[in-house]
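Pasting in a structure now, in structure tokens, and then I'll have a few things to ask.
Missing here: one protein chain of the complex. Every other protein chain is in place.
Then we have chain A:
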Amino acid sequence: MSHTLETPADASSGRTPRSTRSTRSARGGSRSTRPGGATAGRVETPARKKARQRSLVLRGISLVVFLAATFFLLLPIIIIVFTAFKPTSEVNAFPPTLVPTEWTFDNFTRIFTELPFARLIANSFVFAGGVTICALVFDSLVAYALARIDFRGKNVLLIAIIASLMIPFQATLIPVYQLVSDLGWVNTFAALIIPRAADAFGIFFLRQFFVSLPRDLDSAARIDGASEWRVFRSVVLPNAVPALLTLAIFTFVNNWNDLLWPLVFTTDSEMGTITSGLTLLTGPGGIIPYGVMMAGSLIAVLPLAIMFLFVQRRFIESVATTGLK
């Protein structure tokens, strides 16, 4: 029953124009005002032709307006990409330019000398990847017990987990820091990853999905004498791949982009993430090296952008369905 998750994606996805269009024409939508298609074969009355031309002009105008709006809305991303390749003289030039007149990789080589940038990239991958893997494993185990195993206190536990969903991590940051510091974990991956290795939201999200999987699937396996672990691993998990992927994307993106968390748990610049490391480039009152900063920003966005391109539908769906948090 994976369609509980698929529905919002299909519904919100413009990537499936065919199905959207066919439902619209099936509803008897405003198909006749559109050029081509159903109207092409018919004899056009002057009024119809006029309406069609007007509609074409309207479409043209809306396209131009939307392209302009999109350009301005994406200007910060465009400026990151172009500035990253500008020489310093052009970055600081007046009047400012949009597209570089001269392209250079200087900013990219400089970011690796001004910050331990290779290390920061690796840290970001270990941190965001580590949290994602741990959370997926631990969350799915708890979620499975909540969805499939009967034990005393199950409802109380579920309510406690839903309640802790509402706790913003900022509110418990100080005692968590004290704890991590007492354990001697500050400036280690343990500090970054372990406190986030399980997450109430992930448990709740996966539990909802597991509950929606038909029980017939596992009862067959149970009759064959399969243990809970077998049912979990061989029946439930393979059927929950879409939900797991959704949660993985969501968790990875959130942690990759987080600033406060690495800022608090790492004081050593070698242990920061790309996101926290880049903030070291701006000193108060100092001159901001925009070129280097944009090169670093481009590298920071790139892994997520690539991921986004490959799993675009899943990515957007993941956001729409996990919009709870």
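The rule is simple: contacts are C-beta pairs under 8 Å (C-beta built on N, C-alpha and C of every residue); 3 or more make two chains touch, one makes a residue touch a chain; residues count from 1.
Just so we're on the same page, contacts and distances are computed from a predicted model.
Not shown: a single chain whose UniProt protein name, out of "Carbohydrate ABC transporter membrane protein 1, CUT1 family", "Multicomponent Na+:H+ antiporter subunit G", "Urease accessory protein" or "Biotin synthase auxiliary protein", is "Carbohydrate ABC transporter membrane protein 1, CUT1 family".
In the complete complex, the residue from A:F85, A:F127, A:F205 or A:Y290 that touches the missing chain is A:Y290. Of the listed positions A:I111, A:L213, A:A243 or A:L278, the one in contact with the omitted chain in the full complex is A:L278. Among A:A51, A:V126, A:V176 or A:L245, only A:V176 touches the chain left out of the display. Mapped onto chain A, contacts with the missing chain fall at residues 7-8, 11-15, 17, 20-21, 23-24, 27-30, 33-34, 55, 58-59, 62-63, 66, 70, 73-77, 79-80, 83, 91-98, 137-139, 141-142, 144-145, 149-152, 157, 161-162, 164-168, 170-179, 194-198, 200, 203, 227-229, 232, 253, 256-260, 263-264, 275-276, 278-279, 282, 284, 288, 290, 293-294, 297, 300-301, 304-305, 308, 312, 315-316, 319-320, 323-324.
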